[in-house]
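The chains shown are only part of the set, and none of them has been moved.
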Amino acid sequence: MPQDTPTAQAERLDKDVALMKAAGLSVVRMGESTWSLWEPEDGHFDYAWMDRIVDAMGKAGIKVILGTPTYSLPAWMARQHSEILADRIPPGLFGGKATRSTYGIRQNMDTDSPAYRFYAERLIRHIVAHYKDNPTVIGWQLDNETGSYDAANSDVFIGFQHHLEKKFGTPEALSKAWFLNYWGENLHTWEDLPKRDGTISTGYKLEWSRWSQMRVTDFLHWQAVLVRECAGASQFVTTDYGSMMRRDVNEEAVAQALDIVANNIYHGTQDHYDGSYQALQCDFSRSLKHANFLITETNAQTIGWTSASQFPPYDGQLREDVYTYLANGANMVEYWHWASIAGNQETYWKGILSHDLEPNRAYAEVSRTAHELQKIGPSLVGLKVKNQVAILYSRDSANAISFMPYGGGVPSRSWSGEPDGYLSVVQQMHKALYDLNIGADFVFPEATDFSAYKLLIVPALYISDDALLQRISDYVKNGGHVVMTFKSGFANENSAVRWVRAPGPLREAAGISYQEFSNLEHPLALKGDPFQAGAENVVSYWAEFLIPEHAKSLAFYDHFFFGKWPAITENFYGSGTLLYEGTYLSDELQTAILRRSLEAAGLTGSDQQLPAAVHVQHGVNRLGKRLHYYFNYSAGEVKVNYAYAAGANLLDGKPVAKAAVLTLAPWDLAIIEE
Amino acid sequence: MPQDTPTAQAERLDKDVALMKAAGLSVVRMGESTWSLWEPEDGHFDYAWMDRIVDAMGKAGIKVILGTPTYSLPAWMARQHSEILADRIPPGLFGGKATRSTYGIRQNMDTDSPAYRFYAERLIRHIVAHYKDNPTVIGWQLDNETGSYDAANSDVFIGFQHHLEKKFGTPEALSKAWFLNYWGENLHTWEDLPKRDGTISTGYKLEWSRWSQMRVTDFLHWQAVLVRECAGASQFVTTDYGSMMRRDVNEEAVAQALDIVANNIYHGTQDHYDGSYQALQCDFSRSLKHANFLITETNAQTIGWTSASQFPPYDGQLREDVYTYLANGANMVEYWHWASIAGNQETYWKGILSHDLEPNRAYAEVSRTAHELQKIGPSLVGLKVKNQVAILYSRDSANAISFMPYGGGVPSRSWSGEPDGYLSVVQQMHKALYDLNIGADFVFPEATDFSAYKLLIVPALYISDDALLQRISDYVKNGGHVVMTFKSGFANENSAVRWVRAPGPLREAAGISYQEFSNLEHPLALKGDPFQAGAENVVSYWAEFLIPEHAKSLAFYDHFFFGKWPAITENFYGSGTLLYEGTYLSDELQTAILRRSLEAAGLTGSDQQLPAAVHVQHGVNRLGKRLHYYFNYSAGEVKVNYAYAAGANLLDGKPVAKAAVLTLAPWDLAIIEE
């Protein structure tokens, strides 16, 4: 919401609400950045400013989700209690001295600080109680994009020490688990535990990353309990994740406190708009509670913290985006945000309205889409998506690999470009499936049973306890198909490399072992181009010297030395298969490998024959009818052979015969209901 | 001056003075880095060392400008009063904790510190009084290349708070002007004002940049008053700017304290020597007081703070440099410095003499030039330069754009290579004019009347109050020609984006409006190459989606999406025109656009027909005669058609007929007096 305008607030509020209503918007999310408005001075509370807005929304029939405003401190609090500001560990392999955050940026606090908890609780109780019976307020959002903020304040550190005491029992046991004999740093008293700042212990770093996650979980569970204690019975509780697969948030654990998951997804636009990143984030969101979810924020006009990354969507992309989310299991799509802000960090993170607050190209497209949804929304919402392929996501592996990266040039795949050796593989896998029009779920290390899936993909499972490796082996033995990459099974739950032949407990199921590995200084070809990848017949960064024991070699390096060992093997084990990639494949090779494994698992069909620009999603709606979304993610018109039972295109109401040819305009789609 | 040599000082002093005299030098500038010599211990003063030098100069007929030595602290002061050392804000979008400067580097103090002011005043009073009646000392230089040093010490911060109290009245008014509601950071007491360190408020950052400028202005005005109080009546007061267009110095405001402006200009040499940067700096210097100025420092042999950027001038460049300055309005040219220093940071910032202190190639060329000037100087000095084109320079826009850059790859154009999205446009404009042999003045936002100019160039006027925009509109209405670029009129004086259709109050005069803009991920061509720029027909970085309302579209993007909007428009408004560039043009396109606008304004002629390597400057000397400088900035001989009235080449005394062909040797010139 624009909170201050050159003209009188009241006048603008009416205009905004009228514009929203005219556009067909039905819900707004407010309040998350407003602590200093609710509580301008310590202990003085004000609701009138928000009452006025909520009332106006209510009158217009627009529902409201309110956020607890705890992620950004008011200035008076930072001045009175500077100990609330986070002492942050600088990034980098060797850390460095934690330094006190400066005031200004949001998300700069130690959420464990007693002073902060006191203030947060008092405010939350006031606000939630105030709106508990307001029918316009349908739900509560806890905080905003919560993270650990790398806080390492004394209370965080001492909490960590107590956590270690409970987990390891004695300093000697800890020293042994973390191999602190290394460089003579083992402990005999808990008081000698060094700070996180400069530690080089891989065990310490991994456990600290878990502690950071536990702190986020604890904080949000605490807020959830608090809000539920005060809220109305019909008001739901959610929190908006700041995108999924953040290394300092245990997304599954947080989700247990929520009625419904919400995600803020920002993605590439213009020539980078292809739906794949949205699908990745949606698949992850849906997998947390095995349920549909909300999109609380996504690109409106442009994003970026400066004026240097402004890429407003091409015509059609804003509308297609909404359907992309619905097709992937979202039950709501909201933007950040309604109107552009005149100043400060997000001046150029533009809302639906530009700074002039007039209707515009984005408004028109949002409005068109909202009006479509007023008609066909009931047929789309609550889509049930069922997948037969799962990707095993290991947050511990992501963290541990970041402490010991296996290659500087490993491509980042997210639109934000942050390098991450683990996510790079996860996202390559998901993108290959997406390009093959195969839906995927995510599963987590705690999963006790993978049998719901025909194909399990295991990217770089660097960290795992023996039990998980055993479950994967059992899954294969019992008929499951696994595609697994390098680094899997290497280290145990304390980031200690196993003292047995790699890949440890997976050796039997994988049918290979190895003692050696090498970085690849230059990309290598696979001998004979076994997967017809042409110029893309290259592997990079990493090569394990795989020794087949029961496995079959599928491909060898084209090199006088590395060529002695296979690059990819496949093992028949029990009634399943385990395909092992000992190297980092090109995207083309990865897609070829997955296509091969999908075929073996009987998961391919007509969806794998579509043009490259077209993506298809399937699901069953609340009425029990099957929906088929066909998206054209390109600037050109495309024709598609429709391969399912006769139905109708919900967007234009026209019937679609079996084997009909669909014509999709640029950045347009068809939604066929059988 | 070499201050210490292996041989006896006296002997060397005589030799230096003799060499200077033989070279024809007439003035030296001394003393600016010498606090510890004047005051070796707290309160103990020594003048003898300088008296000896000033006397020797006086005897040789060489005049002296003395600098107040306040820009570099003596070691004893830093030890006794470490609070004088500046607490510096680190650079970067998000700042960070201010840290106390270390001793060693110069320009590391908080110039507001009472201790510093006490010491500076005591010393200045002593020195100036000592030389007030010395006829050799003709003027005083205040400090040296003064800046804000990013100081954010407590006294600076509290001063800023008081400044805000006066400017905004209440914390609520401030919060409203700066949109501090954003992230819930608004203020209700002045005491809660956060430090500059980590602020993300664009309003705060802009006002702090002004405060930094005000501190520099205040400090130099204070020194000027002090020096004038003590100095002799005939001694002038100047300060040597550390080049113009620094973002933390309000050059116009500082100039009001001075009798004459002085500038230190360092520029590219060897293959990068073309006179353009000198012209830029001179045009700016001249515009501050609408008067001629001094060059207090420029390249002697080589520059650089290490041994890695040593590029001594090719033969002829040192001599041509002197005339380049004179042709642009300088009344004096001095070098930094006479002799090379044997140690420390500027060991490789070489003077006219190398470390051997013997005559050399540079000395010979300086000497040749000085002897020429002994003859023809009186015909050259005091040149009046009158221009019909002005560039509007907005320091606020430079700062505000640096907080919100519009493109990472925007080319830096200064020889120093510092990236700056605003200066990049300013310098492109000036360079295009320079290449077209069109002289330009700079005007500033405070200017109340632009009518002295036929063409006003307005680069990226991101920050401006409504009144300035109105003055520009009025200028157009009354017959002025304006060339204006993207981002102009966007934000108000508090860096808040206007809540009306862009470009705000300029909309009527520009005849366009826009609601959207985009970065350009890749350069785009203009459709149909409308300005015959060939390979240079490209625009980059930024595109506003201009909607012509009254304006004519001059060029469109060659792109299926961006092509819907024009890239360049022109509007006839009143009796003038406003040409608006919604994108960043290639240099070739910018030159073509300006050539077109200059033609429309009737400002082109034979000067626009010269070979590329040749640059011409015109002016009227003190005798009222017109001078025409023709420079050859290349390694090859060139021939030029002389297009003015018959006269004589002052350099060789030979007559030059109307329509004569001048032959210019490499890095040589002709100066024709009509």
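Order of writing sets the chain letters: A and B. Residues in each chain are counted from 1.
Everything that follows uses one rule, which is that contacts are C-beta pairs under 8 Å (C-beta built on N, C-alpha and C of every residue); 3 or more make two chains touch, one makes a residue touch a chain.
Everything quoted here is computed from the prediction, not taken from an experiment.
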Seminar exercise, completed: Identical copies making up the whole complex, of which 2 are given, total 3
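Here is the rule we use: only the chains that are shown with their structure count from here on.
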Problem set entry | Length of the line joining the C-alpha centres of subunit A and subunit B, rounded to whole Å | 49
Exercise. Taking the complex as given, what residues does subunit A use to touch subunit B?
Worked result: 3-7, 33-37, 40-41, 69, 72-76, 78-79, 99-106, 108, 270-271, 301-302, 305-312, 314-315, 340-348, 354-358, 360-362, 635
Exercise. Residues of subunit B touching subunit A in their complex?
Worked result: 93-97, 176, 178-189, 191-195, 197-203, 401, 404-408, 491, 494-502, 515-519, 521, 542, 560-561
